[in-house]
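Step one of this worksheet: look at the structure below.
For this depiction, one protein chain was excluded, whereas all remaining protein chains were kept in their positions.
Each chain gets a letter, A and B, in the order it is written, and its residues are counted from 1.
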Amino acid sequence: MVPLSWYLILSAILFTLGVLGFLIKRNIITIFMSIELMLNAVNLTFVAFANYWNAHPAKLASGAEVVPLSGHVFVFFVMVVAAAEAAVGLAIIISIYRTRSTLNVDQVNLLKL
Amino acid sequence: MIHQVLFIFFGVICVVGAINLLAQRHPINSALSLVLVMSSLAMIYLLLGAEFVAAVQVIVYAGAIMVLFVFVIMLLNAGAEERGPGGRVALMLGIPAVIVLVGTIAWTLISRSQQFGEVKISPSDFGATSNIAHLLFTDFLLPFEITSVLILIAIMGAVVLGKKEG
Partner (left out) sequence: MDLKTYILVAVIKIALVVFIMLTGVAYTTLLERKVVARIQNRWGPTRVGPFGLLQPLADGVKFILKEDLVPSNVHKGLYILAPMLALAMSLVSFAIIPFGESISIAGLTIPLQITGIHQEGALSDINIGLLIILGATSIGVYGVALAGWSSNSKYSLLGSLRASAQMISYELALGLSLVGILLLAGTLSLRGIVDQQITPCLSPGNCPQPWFGISLFRFIPHWYIFPQIIAFFIYLMAAYAETNRIPFDLPEAETELVAGYHTEYSAMKFAMFFMAEYLNMFTVGCLATLLFFGGWHGPLFGPPLVQALLPVFWFALKVFFFIFLYIWIRGTLPRFRYDQLMAFGWKFLLPLAIANIIVTSFIVAWRA
């Protein structure tokens, strides 16, 4: 059997690799992909905890039952929001490319061209 | 035993794919590594009993969102990345910071590993589509409707932003 902490450590590694990519890379599209990597790592945490709460039922401090499947529902919402964000973000990237003809983040540093 | 072998196999593929995303200079290779990471994450979701989430991850994330990324890379004809001065500083500061972050989290989790317990592959219908659908349409109905409005706004925004001038 796999301890829960292994899943959480894998999620932490993926999240920090996403943060590293966001900080290091200079291409806008690669930076955006690092953001998607961070979202995926968080999804893994949600699903791992959903399984954990299913196996070890517990109550919240207020006395309400923890609904294990709400982890999966949250992953669903995260994916929807990621899709919406990807669509709008890529449209913005296309606009930036059209006006400044570059995808290098270092050169998009002035409000006026 | 098999559970551990499968988890380590797919976990290693995830981490290697993520490192490849950072190491590659051409964005198309990074995009394909991200597709690999997402597909192996879908396999890990299957190990956690989340069958519907795994299928949606492949169909929506790896099969639609990443296709959008690949389209944009193809359309903009993005070339390989050049190394600039800002990149070097970020590299020298970023990698130690990230190692410290991961180390702290991992140490905290491993030292308290007994408190957390284990994850099992169970034969129940835990992640079944009907259960998730029941939750989505009863407890989480309002967020569900709001996300549909959100997608509508995103579509309109993308169309307006993507239009050429004049």
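Rule of thumb we're sticking to: a contact is a pair of C-beta atoms (placed from the backbone, for glycine too) under 8 Å apart; a residue touches a chain by one contact, two chains touch by 3 or more.
Every value quoted in this text rests on a predicted model; they were computed, and no experiment measured them.
The missing chain, though absent from the view, touches B when the full complex is examined.
Across B:64, B:110 or B:161, the single residue that touches the chain missing here is B:64.
Think of the hidden chain as still there; on chain B it touches residues 28, 32, 35, 39, 51-52, 54-56, 58-59, 62-64, 67, 70-71, 74-75, 125, 128-130.
The rule is simple: only the chains that are shown with their structure count from here on.
Distance between chain centres (mean CA atoms), chain A to chain B: 6 Å.
For chain A in complex with chain B, the touching residues are 1-10, 12-14, 16-21, 23-27, 29-30, 32-34, 36-37, 40, 43-44, 47-48, 50-52, 54-56, 67-70, 72-73, 75-77, 79-88, 90-95, 97-98, 103-104, 106. In the complex of the two chains, the chain B residues touching chain A come out as 3-4, 7, 11, 14-15, 18-19, 21-22, 27, 30-31, 34, 37-38, 41, 44-45, 47-50, 52-53, 56-57, 60-61, 64-65, 68-69, 72-73, 75-76, 78, 81-84, 86-87, 90-91, 94-95, 98, 101-102, 105-106, 109-110, 112-113, 116-120, 122, 126-127, 131-132, 135-136, 139-140, 143, 147, 150-151, 153-155, 157-158, 161-162, 164.
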